[in-house]
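One protein chain is absent from this view; the other protein chains keep their places.
Up next is subunit A:
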Amino acid sequence: MTPTKKTAFLTPKEMIGFAILAALIFVVLPLALDTFRLNLFGKYLTYAFVAVGLVLCWGAGGILSLGQGVFFGLGGYCMAMFLKLEASTPENTAIQSTPGIPDFMDWNQITALPWWWEPFHSFGLTLIAIIAVPVVFAFIIAFAMFRRRVGGVYFAIITQAIAAILTILIIGQQGFTGGVNGITDLRTLHGWDIRTDEAKNILYFVNGILLFAVLFAAHYVRKSKLGRLLIAMRDQEDRVRFSGYDVASFKIFVFCLGAAFSAIGGAMFTLQVGFMSPTLVGIVPSIEMVIFCAVGGRLSIIGAVYGTLLVNFAKTTFSESFPEVWLLGLGALFIAVVMAFPRGLAGIWADWVEPRLSSLFSRKTGDDSTAAPKTPAE
């Protein structure tokens, strides 16, 4: 479990952070909310996968990606394709000119399933594709960019362009992708109806467990030598390069990891919401995901989860109470957070809560032997 000698995987402080989040997700929310609200929080938590990936890429590695929606979307589409094929049995689609293919294909005069849909008949291949497709895509982007030492703003702009391109591609190829409507009316997973309340509850917990797996993976990376190298690269890339490290490989790795996290979130989104559409791939959602991360505190993986929950909860609440002006309220929230708490929620925690907590552990707070600059604790 220990990535480097003498460093515990979790210090007591970090353990408290994880424990509080676990209590919130697995105990407080399920007890306090009805199925509908719980399912909403489940949806919010799928965005948290992306935000955690962004903490690694952006907060730790200094790679700002404005195109994480691409990977979220690819993961989600892979899942949606499997579910759609399962829902499009010849019996269910008897009304179509070509029964047995997804309804939107029939509307677009396509008479046979395209070859690249075939693998999605198999659940195993789908699970592989959910991770593999986005990661391979991320690898191609990252390899092309980082090997040429493209970084910073240029990288952000290119990722944004990729998000726009993929959206146009999906919308344009509506016979194969469902176009603007997306892939809708998903029903069952291996015969298990995902639309029932019971299924929603189970999916919420599956989602929570996967999120924790991702959080621990992110934490492991942060604690490892790789994590410290990432921070070093963010602060002084040239020095790391001159020290003999292959900077590009580390960047490619962390970008692919972020893409994999996003893809898991996307697949869970599809399962919980019941459809996937290009509105989740494009520029706006991609930027929104960066905002979740910024509000939570871009240096803190747990902060990112709270940021995602807070922003989305505010979005839902504001829009229910003030349907005509809620966007302004949300804008005000962002401005307030950025102006008053530039390090986000995690900054508030570090400045206000932690000093009081650490007095409890004042004798021995684990060893802070990490060489990295002091980052706000999770």
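For the reader, a short list of remarks on this structure follows.
Simple rule for what comes next: contacts are C-beta pairs under 8 Å (C-beta built on N, C-alpha and C of every residue); 3 or more make two chains touch, one makes a residue touch a chain; residues count from 1.
Assume contacts and distances are computed from a predicted model.
A chain of this complex does not appear here, and its UniProt-recorded name among "Urea transport system substrate-binding protein", "sulfate adenylyltransferase", "Molybdopterin-dependent oxidoreductase" or "Choline dehydrogenase" is "Urea transport system substrate-binding protein". Listed residues A:273, A:291, A:305 or A:345: the one in touch with the omitted chain is A:273.
Among A:114, A:152 or A:172, only A:172 touches the chain that is left out of the view. What subunit A contributes to its contact with the hidden chain is residues 34-36, 39-40, 43, 95, 97, 104, 107-109, 168, 171-172, 174, 179-182, 184-187, 195, 273-275, 277, 279-280, 316, 319-320, 323-324, 326-327.
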